[in-house]
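Rest of the complex left out; these chains stay put.
Chains: A and B, in written order; residue numbering restarts at 1 for each.
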Amino acid sequence: MPQFDVMTFGETMLRLSPPGFGRIEMADSFEVRVGGSESNTAVALAQLGRKVSWWSKLVDDPLGRRICQDIRRWGVDVSNVIWTPTGRTGLYFVEFGARPRPHHVHYDRAGSAASTLEPNEIDWSLIEASRHLHLTGITPALSEGCAKAVRTAAKEARKRSLSVSFDVNYRRKLWPPDHARSVLSEIILDADLLLCPVADAEEVFGLTGSAEQIAREFQQRFSTQNVVVTAGKDGSIALEGEVVHKADALESFEVDRVGGGDAFDAGVIDGYLDGELERGLRFGVAMAAIKYTIPGDQLIATRAEIEAIASGVPARIVR
Amino acid sequence: MPQFDVMTFGETMLRLSPPGFGRIEMADSFEVRVGGSESNTAVALAQLGRKVSWWSKLVDDPLGRRICQDIRRWGVDVSNVIWTPTGRTGLYFVEFGARPRPHHVHYDRAGSAASTLEPNEIDWSLIEASRHLHLTGITPALSEGCAKAVRTAAKEARKRSLSVSFDVNYRRKLWPPDHARSVLSEIILDADLLLCPVADAEEVFGLTGSAEQIAREFQQRFSTQNVVVTAGKDGSIALEGEVVHKADALESFEVDRVGGGDAFDAGVIDGYLDGELERGLRFGVAMAAIKYTIPGDQLIATRAEIEAIASGVPARIVR
């Protein structure tokens, strides 16, 4: 039996944000956290009790180690991280807005160690230690080398019988839709489970209509059996072959918006691994809602807590 | 004339909570506050201008003194606290949730100094310094000795012509409903004023129906003249002999949920002492609402502020 349930890889950055609703321009201090779509999903899967391995490339300096330790802390295996003696660590700045002022996410990740990753730095045979590989559309946008690494990962996974999930996660600032579409399409062909927000479906793939229509269109276009499409407050749907599962969004008091989608992915993957995509969808919705209430990108909660919220809103106070 | 309007006793603990919406599991710091149902009520009564004496048993170490000083600070007499050179101080941890994640209250109070209190440690003649004795259903749940002390207190109070109020305040984690019912019933028989949330009425005494029906049932079962039943957002009612007073709940932005019920009790007792239970109910509702807006268990506000809010919602900004 493989040592890990899930393997994932991608860039994780140091996240700096002014406390409360302060503006970056006025900031006298930044809260330091760690975030990256794939490691966020990895941490959330570990909270559910899954054995997870996260791969990446980090600088062996205090900033790089700060990132690694924050992921290891929550129970994710980091023994396959590639360490480089030089290079820089990607950063991003989050400013929390309040209606009508939007949140601002400001990236300073160009030239980061993670973006210099090349496929030949990885010993692909090691992925056999996992049952499942999770990928996102952010990594291929970082550099040519990263795009190759993701493509290679998907191919190697199929070759070695790992199942593959893929979240489109389109980042407009990193590349234009056309480029994204051509690169991502190839990867999706190797995915068993596709996750995509309706906005990305339209912007990258030109798909419109209801979440269900979009999901069917994806299914057809890429021959992907399992497709999950999220539509924010309008809820989300999962297409499992012919079967459609629906889940309403869960109302939530938003403490920290970032990382909700990554927590959602973890819920869906957890269900998928047990062949219970419908449960996965419900868990995903609950996990995103819980994430919104927790400062930082990472969802920290027990499986029991998640289950309770996935089964209906609990008491206001637990003594 | 007695020196104090109200005397009360019970356990007060150190309260530790992560700042903001942080989780205990992720905490790098705890805010330190002090809370216990009876001392919370005592502090709130002192804010109203009442002379109040709080009795308890504390360890003579920095943690015990921290508690005592926080209660004295707000004008409550602490000269009858029993100090013990050894033992431990009860603690509780509060994690503030945000919808749909509930608040969590995590107690670490087993074996605390207060729970070792025995009736013979108290010189009962001293209670004659007060007109009124306030008790709650938490103290008898702490230990056999504490249960005896509360029973003795109620009996001694009647013997010496103090009026007695009692808040059921059922704590599921401390004892089962059956045990609670048998112990509390005996104490309630000595009470002139009974306060009970509808949820406790059902769980401990098996009473259902409207708040008014529950209050009448209590009145009948325990021959208590004055019964106040609270039903959260559905408001609260006070039964004064045959007369029914009703008060709607006051909408409030919840900064810190803990201690609202204790502040409510203070308002009711203040009215009761003046023979104005209806005013007491209105004050109680206002005081709970104000408490929710203040960090910590304790209600800190002037009588004038409370009066203003009990008379209708004031301006948004007072310059």
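The definition used in the following text is that a contact is a pair of C-beta atoms (placed from the backbone, for glycine too) under 8 Å apart; a residue touches a chain by one contact, two chains touch by 3 or more.
Every value quoted in this text rests on a predicted model; they were computed, and no experiment measured them.
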| item | value |
| --- | --- |
| Copy count of the single sequence across the entire complex, 2 present | 6 |
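The rule we apply is simple: only the chains that are shown with their structure count from here on.
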| item | value |
| --- | --- |
| Where subunit A and subunit B are represented by their mean Cα positions, the distance between them in whole Å | 46 |
| Subunit B-facing residues of subunit A, complex | 250-253, 255, 286, 289-290, 292-296, 300-301, 305, 309, 313-319 |
| Contact footprint of subunit A on subunit B as seen in their complex | 20-23, 25-26, 97-105, 107, 171-173, 257 |
